[in-house]
Structures are given as C-alpha cells and as structure tokens.
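The complex appears here minus one protein chain, its other protein chains still in place.
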Amino acid sequence: MGNSFGRKFRITTFGESHGRGLGVTIDGCPAGVPVDEEYIQAELDRRRPGQSKITTQRKEGDKVEILSGVFEGVSTGTPIGMIIMNQDQKSKDYSHIAKSFRPSHADYTYHEKYGQRDYRGGGRSSARETAARVAAGAIAKRMLAHFDIKVQAYVSQVGPLKLEKSYQELDLSQIESNIVRCPDQQVAEQMIALIDDTRLKRDTIGGVVSAVVSGAPVGLGEPVFDRLHAELGKAMLSINAAKGFEYGSGFDGVALYGSQHNDAFVTDKDGGIHTKTNRSGGIQGGISNGEDIYFRVAFKPVATIMMDQESIDVDGNAVTVSGKGRHDPCVVSRAVPIVESMAALVIADHLLLQQSTRLDQITL
Amino acid sequence: MGNSFGRKFRITTFGESHGRGLGVTIDGCPAGVPVDEEYIQAELDRRRPGQSKITTQRKEGDKVEILSGVFEGVSTGTPIGMIIMNQDQKSKDYSHIAKSFRPSHADYTYHEKYGQRDYRGGGRSSARETAARVAAGAIAKRMLAHFDIKVQAYVSQVGPLKLEKSYQELDLSQIESNIVRCPDQQVAEQMIALIDDTRLKRDTIGGVVSAVVSGAPVGLGEPVFDRLHAELGKAMLSINAAKGFEYGSGFDGVALYGSQHNDAFVTDKDGGIHTKTNRSGGIQGGISNGEDIYFRVAFKPVATIMMDQESIDVDGNAVTVSGKGRHDPCVVSRAVPIVESMAALVIADHLLLQQSTRLDQITL
Amino acid sequence: MGNSFGRKFRITTFGESHGRGLGVTIDGCPAGVPVDEEYIQAELDRRRPGQSKITTQRKEGDKVEILSGVFEGVSTGTPIGMIIMNQDQKSKDYSHIAKSFRPSHADYTYHEKYGQRDYRGGGRSSARETAARVAAGAIAKRMLAHFDIKVQAYVSQVGPLKLEKSYQELDLSQIESNIVRCPDQQVAEQMIALIDDTRLKRDTIGGVVSAVVSGAPVGLGEPVFDRLHAELGKAMLSINAAKGFEYGSGFDGVALYGSQHNDAFVTDKDGGIHTKTNRSGGIQGGISNGEDIYFRVAFKPVATIMMDQESIDVDGNAVTVSGKGRHDPCVVSRAVPIVESMAALVIADHLLLQQSTRLDQITL
Partner (left out) sequence: MGNSFGRKFRITTFGESHGRGLGVTIDGCPAGVPVDEEYIQAELDRRRPGQSKITTQRKEGDKVEILSGVFEGVSTGTPIGMIIMNQDQKSKDYSHIAKSFRPSHADYTYHEKYGQRDYRGGGRSSARETAARVAAGAIAKRMLAHFDIKVQAYVSQVGPLKLEKSYQELDLSQIESNIVRCPDQQVAEQMIALIDDTRLKRDTIGGVVSAVVSGAPVGLGEPVFDRLHAELGKAMLSINAAKGFEYGSGFDGVALYGSQHNDAFVTDKDGGIHTKTNRSGGIQGGISNGEDIYFRVAFKPVATIMMDQESIDVDGNAVTVSGKGRHDPCVVSRAVPIVESMAALVIADHLLLQQSTRLDQITL
C-alpha cells in the first residue's frame, strides 16, 4: 500500500530501480490540459542522473512514453498512463548487497517488512521512483500554468553553507543558471565547491531545498486534517532522504511573540486583501490566503558513501559494505524538480477538491 | 472534506467551538480493545482548558460520552461514536469578530473558502476540535499498550528557551510533574516563568513539542508516499498552530557528512538487530526499524493576543480588533496530549495496515 | 471498516440498535445548503417504526439532533454531525439470543468475524442503523432540490404481487397516499392485505422497491469502476435485506436483441438531445445521459419470524429460537425512504465529483 498520492488529481507510481521499468498513472486530471512528451521530458531531464559533475554519473535516459489519457495533444479526462523503461536493468553484480544491510539504507526495513526484497540498486526504495513523480508533476504544472500558478524550488543550503537571503530577495529566474540550482551565484559556487570536495572525499552531505508557490488562489486546503501545509508536508517528507519540513516562519517563528509574529491584513488600492508580512507562509488555518506559499525541506546526506562501513548481513553476521558504482554526493540539486513536482501535485489536487465547496459555485 | 484521518484505524471528527457539541467516530478499531470513559476522560483532562495558571482560564468540562462500538467494556469492531457536548455555547457577544478578520487567524480564509462562517470562537478552526482527537487517541493508546508500544511527548522549547538534552538524557516519567510538561524541572520553571510573563504582557509565545514512540515493531510505514515519518509529519502539521516537523537528525542533520550521519547496524547478544546511533529517528526508507521513533513539532505563538491590532473587516474597511476573554499565552503544554494522540493514531493505523503485507502471515 | 459511503459527499455512520445512540457525520456537504431539523425529522418519520399497522409496533421517536456544521439555518461547509439517541436501550431480556444464532441473521457471522458481538436487538447489524442514513439523505435531497433533481421510490412488489405498470404509467404523487407506499391504489390494497395476512401467520415476506431519479444532468458517473449504476448498485445492496439490483432494462433486457434494445437518439425542438426509449435507464457507459434514472431493488423476507425455528448456539448445540417482540412482516414500505436516501447520497456525491472534470469549467 501507500503508492498513491492525492484525492482528485491522484497519482499511483510503480517500478523498481533495476526492474523492467517505472510508471505512473494519473487519475483525475481534468480534460483539456495540454500534454506533450517534450515538456515532460524536459522536466525529467532536470532530475536525470549524469546531468552535471556534482550528480551521479550513472546513465539513464529516462525516456517517458505516454500510453493513454491524451488525445490530439490534450488530456481527455481518462487516466494518463506513463512509463519509463529502465535501459540498463541487466544484473550487474549485486552480491555485495544482496544479503547485507547497508547503514541508514532501507535494506533492513524492507527485508523485515516484506520478508524479502529486490536488492538490485535498492529496488523500490531507490530514489529512481521519483522519476515517475516528476513525469506526473509536469502535467500538474501544466494544469497550474493555465491558472498562472507557478511552483519554483531552489537549493538554499548545502551542508553548513546557508543562503541567508529570503526568496523575496532572490532572483528566482537564476535557479537554472548553475548546476546546484541556487539562485545566488556566489553561494552557488561555494556549494558546488563543497559538493565537489565531498565527492572527492568519497563522502556525501545534506542540504535544504526551499520552494515558493505563487499565484495560488485563496481557499485551498481542507481542514481539519488535510490542511494545505499538512499535505505539503506529507508530500515533501515522502521524498527520499527528507528529514524535515517547515513553512512560513517555521521553527524560527517559535521564538517570537504573537505581537511580532502576526501578519496584519491590509486592503490594497484595487480592494484586494493582503497581509503586510507573510510569516503565515501563505496559509492560515490550513487554507491558502492568496499570498506566496513558501516552505523548506531538509535532506540528509545520502547514505551511500564510497568508504568501507561495518555492518551486518541478513544472518546477523558482521560484514563490511562499501559503496560501489556512481552515486550522488549531495541530492539537493536533483531534488529541486522533485520538490516542485510534489508541490504542484498538492496544489493541483486541492484546486480540484475546492471546486465543490460552495453550493453557489456548483454547476450542472 | 478533510475531516477524516487514517486508513484502517480511521477517525472522523466534527464540531465547532461554540456549536452544540463535538464528536469523533473511529471506524476500524479492532474488536477486543478495553475501552472505558474514565481513561479517555483522564486524557481529555490533560488537554482541558483551565488546568493550570499558564493555560486559558476558560471553563469547559469536556465530558466525553461513548455512544456506540463498545459493549461490556471492550470494543466490538463496529464504529465507536463519541460526543463531547459544549456546555457553554450560549452566544456571548461575538459582534467584535463577526465581521472582522483577526490577524493570523483563519477568519479570512474560512470566509473566502466557504462564503460564510460560524464566527463564534473561531468555529471549526478553533483548537477545541482537538478534544475529539484526544478522545480517539486515548483508544489508540489503549490498543498500543496491548503491544507495549508507548507514546510520550513533552515540551522542549518555549520561545527562545530550549531544552538542550536529548530524550535519552531526560527522565520522561517527570513530564507530568510540572504544569508546562517539560521533564527537566529547572528548564520547566524557566519556561513557566516566561509564559507567565508573556501572559502578563497580554502577548503569546511559540514553542516546540518533542515526542518519542518506544516499542514499535520493525515494519511500520507504507512507502513510497505513506512513509511512516510522512504520515507522522502530516498528523503533526494538522494540529492547530503547527509550523514545522522534523524527525531523527532533522534540519540539523543537513550539515553532517554521510560518514558522520549513518547509523551502523549491530547485533546484540540476543541476536537482535539494532543501530549504534539513531540519527534515522527509528525510521529508514519510511519504515520503522525497531529503534525509538522521535520527532519535534514547532508551534507558532497563538494569534489571539490581548492587545489592539489593526485589521480589516469583510468589506475591506480598516478596523481595530482586540483579544477578549481567556486565551492561552502558549499552547505547548496543552499540545502535548494532542501530539501524543496524533502519534498514537498514526502508529495504530500502520500497525493495522501492516497486517496484510506478507502472504505467509495472513490467516483465514 | 466499511462505515463510510461517498467520496465528496461522504457520510460515516455509527450506532447499534440498543446502544446509547446512533449518528452520522457528513463530510463534504457544500456550504450554503438550507438545513433544518424539521425536514430531516419528517424524512425520519417515513422510516420510523410504528408508523402504520403493517410495520413493527416498536416505539422509537427517532429524534434527530444536529450538533455541528450548520449555522443560521445553512450548512457551513464543515462536517455536519447528527445524533439520534436511543430512547429505550434498557436491557430487556436478550438471553434468548445472546448465545444463539438466529437463522439467516448476522448473529453467526458477526460472532465469528469479531469474536464477540453486541447481541441486543441485532446490534450493529440491525436496520436501525439506516435511520442515520435517512438523516444524511435528507440533507442530500435538500442539496439536490436546489438543482431540481428529485429522487422518488415506491413499492413495486410484495411477495408475488407485482405492479406491472412502468414508472411512467404511474402517478408518483400518490406514493405517500397509502401505508405500503405503492402509487397504484388497487395494487396497494392487495399488498397491504398480503402483508397483514403474513403478519397474522407470524411470518414475513419479501418485496421490491423501484426508484426514479429525475432531473439529473448529463455527466454523472466516474468510469471505469465508479460507473453511476455501479455506485447505485452498491448503495442499494448495502441496505439490510437487499438481494438484488437492476437498472433500466435489467435482467429482462437480456432476452432482447440489440436491435430491439438500443435507445435511439433524437433532437427535440429546443435542440435538446434525448433518447426515444430509455432501456439504458438514464445511464450509458456508466454516465448519466439526462434521461430519468430508474432501478429496482429486491428485498428478501425479514429473517425474524414469530415461529419456533431450530438452530444452534455459540457452542454448536441445538437450540430453538423464536421471534419475540415487535418486528416488520415486510420491510419494503419502510425501505422506500432508505432507498431514496441512498440514491440521493450517490447523486449528490457524483454531482460534486463531476465539478472538477473539465479544465474549462474549473474556477479559482
């Protein structure tokens, strides 16, 4: 269980790292969304391994194929099925991990939960699964673009290197201008240097991805449990290696007094209602208030390091495991499109959920 | 929508702050769980307003009544319906908020989303709704106790006052020994003083609640979307005033190298598998690994302050709003049983979900 | 599990026949639906025991109380909680069934499934639970009335007595003009006589309820699994004692050739599209086509008869069970409002589901 996300714009993913292929079904995409494989492919390419020197050098083309739900360039309202066949699923030698539990990986927990596991490349626990999410997220983004809603994420921290500027102080058009996807060029260079250095040390390091949703209307979110930020939080925490989520003022807001923290309402000259500040992060009472929605996601250092580590095998015997092959020294640059995709899926879902909220807005 | 939580141990809550009553239905509680109103009431009393000088002095008896699903002291497997009637729903004078949007409250978003709202005491957006969660959580706790699984939460930060000790360094049996529910007496006294001082300033302040789940078996969590920590995260973020969630090493773990962060597996003398360290927070790949599960939840300062604030009304006119009546200067001490309840609900749900995972463990 | 119905207009019921009370929560009722206890009560009175000589003479006032989700006479968009307290839950003597399995009742299956049961009056398996459905159905009807959608059911068969006229040939305004709720007075009298005779024989008898939904727009139904008739079928089969469901030409249509069965499309003078005949029952491909939706539901004879029956007890010993108290000789007249309620819930749910189907009809 647990392989579906969303209620109205609902995705279901399948696929292992080294099986025949991955895929995703979207059930509930409205009819009329322009869908083309080129756009989806472009998004997949942002997540693809081997895209830069600071990502894994593994080769996966990640070629998406739409099997259904699209006719003459637009969605038809029927489920959209997409697959990404694995190009190189040939069994390399996995004997080194077939029976070993790698530290801080999911080997042990999958083995115990299911009584067995597809150990090749981590199987289902591999972040390769997120390719399916990005394919679905691309379609959600297309739907949101129709309403001028935009989702942008960027790297705001790598190890101890923290981007101190808020998103308002940054030029988000610069996100894609460097390989680490940090809109501040100077900090980006430092981040890249740190990741490169970490790679040379055969180690890995953590980071933070920040995201902003602009253009979302007032009213998204379904209290009391499906508050918009609770859904965003779940979405982000469902991404491999995620360890924390905060929105608006987040953990730092804790230290403030209410009189400092509250966002005052103001009416602008066009009669629109806004808040002077936005410590609420665009969400009040679990419902979007029309301001920018922003949040941060913490990612731990990747568990696969190119060093020997002491561990145990399925029989409890001591073994030494060692990272082989090509792995990411830091996931955050590739996590950017994944964070965006999950955010787009949440917003799209809630936009659809919101359609039936008021009797006076329901149409036959 | 959005008023149900859980898949197998599924709760649905209803009720407004000043309507006739609140309630909750549990659908999926297994038959055979000992259920008594006394235990539920005791948990409700931990959340109750007026329990100490640092909580709101409002008077609500929060008397729970079980209407169904329990026979001769145990759950029958049919839905458990519980209600808590509001004792004092008489319409006090709410004219000061009927048409005004209080800063950082849900007044504006509810008004826009639903086209109207029950403004009395915040209506559905009031934290009063969490009483229903605590009633349900008490039954989840009872079920978990059958398996020696324990959920404990405590206050670890109030404003800038931070408990630096980890949960392993604390004596969790002391949580209830002071009114702020911080197991370190010295820090607790400082926290109480700060909250009291904040109250006298007619202001409010934020805080952090930490929680530990001990005794959970290996195998809970349903990747890829319903990872155990993603579900816990959503549960916590669905609590009023929550702004952030992190588990295990959390946001701080970001700065570490993989070689520092990884938890080494070891076999203990009984052949049990454990990890030497627990930066994973008891969850690997989204599945519990048998270690303690621990996490932190950030709560913002309560929006209702006893000061005049500039705001606007439903027609966009400038108004002054001012907190009236009795409110919490800091929610964290009352949030402790709510955090525990939501955690117990998540663990109970996943324990039930886990029952059908392996063919060799399925029985007719 | 299994105590919720619907996706967007979603109800959850709780309560046993002789517990403290019953209830229902509606999550997803749009804001703005006029809701008053009087109308709900009137619907409950149509289902109430003791309403006529051909129903059980048990006394239950079935007084509904709305606890939440309604403010100043209209729904607010938050969950609507309603309860019906059991007036006479005092334990009469149930020793005759506490350990016996009554033939064709749910005693045995509940006992085996849950390992125990609340045997008083059948507990959760009693049709008393349907009072909660009727309360929720009344609100669904109110919502549908806003769109001039009407649900009407009537008794079309009692035992072998079958109303041969189709719904188009009947005057449905006459349904409530007799106690059996058959719009043909002559047949109604025969039915009443048969039920009365059956009651005197201390026996019970089956029947069929027919229903018509008029005014439903084109487009309701969510293929491939949630076809409108599949949802109606499930809804009807979930009612106590239901044994079969058919819509449109139903089982009889099987014997026809396609050339006889197909419904020809025609354009009326206003440009509206209709079908000349309606063997499709208003549903094509699982989606409503704008014609009347009609279907039939078979109800078996009630299992409780006022005669001695051989059976066994929980230990497998032979026992004699005998119906005691006051029971319905035939359920169909009281099933009419239940069928209507379930149909209204399905239509309301699908009307809301339909709101997010087309990009060009989605609004911010």
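We call the chains A, B and C, going by the order they appear; numbering starts again at 1 in every chain.
In this text, contacts are C-beta pairs under 8 Å (C-beta built on N, C-alpha and C of every residue); 3 or more make two chains touch, one makes a residue touch a chain.
Predicted model, so just to flag it, every value in this text is computed and none were measured.
Asker: Which of the chains on display does the removed chain touch in the whole complex?
Answerer: Missing chain, whole complex, touching shown chains: A, B, C.
Asker: Could you tell me which of C:H146, C:K234 or C:R326 touches the chain that is not displayed?
Answerer: C:K234
Asker: Pick from C:T56, C:N86, C:Q152 or C:T198: which residue touches the chain that isn't shown?
Answerer: Candidates C:T56, C:N86, C:Q152 or C:T198; residue touching the omitted chain: C:T198.
Asker: In the whole complex, what residues of chain C lie against the chain that is missing from view?
Answerer: Output for chain C: 1-5, 7, 13, 101, 103-106, 108-110, 112-115, 124-125, 129, 157, 159-160, 198, 201, 203-208, 218-219, 221-227, 229-231, 233-235, 237-238, 242-251, 253-267, 271, 273, 275, 279-281, 284-289, 298-305, 307, 309-312, 316-318, 353-354, 357-358, 360.
Asker: Extract the touching residues of chain A with respect to the undisplayed chain.
Answerer: Touching the chain left out of view, chain A contributes residues 1-4, 8, 10, 12-16, 19-23, 25, 27-28, 31-32, 65-69, 71, 74, 76-81, 83, 85, 113-118, 123-124.
Asker: Which chain B residues would touch the chain omitted from the figure, given the whole complex?
Answerer: On the chain B side, contact with the omitted chain comes from 7-8, 28, 30-33, 75, 77, 143, 146-147, 217, 351-353, 355-364.
Just so we're on the same page, only the chains that are shown with their structure count from here on.
Asker: Assign the assembly's chain-to-chain touch graph to one of these shapes: line, ring, star, complete, other.
Answerer: Here the contact pattern is complete, since every chain touches every other one.
Asker: Closest chain to the overall C-alpha centroid, by per-chain C-alpha centroid: which is it?
Answerer: B
Asker: Could you classify the chain A-chain B contact as same or different, where same means more than half of all interface residue numbers appear on both copies?
Answerer: Same residues, largely: of all residue numbers at this interface, over half are found in both copies.
Asker: Would you mind pulling out the distance in Å between where the CA atoms of chain B average out and where those of chain C do?
Answerer: Here the centre of chain C sits 38 Å away from the centre of chain B.
Asker: For chain A and chain B, what's the span in angstrom between their mean Cα positions?
Answerer: 26
Asker: Give the residues of chain C that touch two or more other chains, as numbers and ranges in rising order.
Answerer: 8, 28, 31-32, 77
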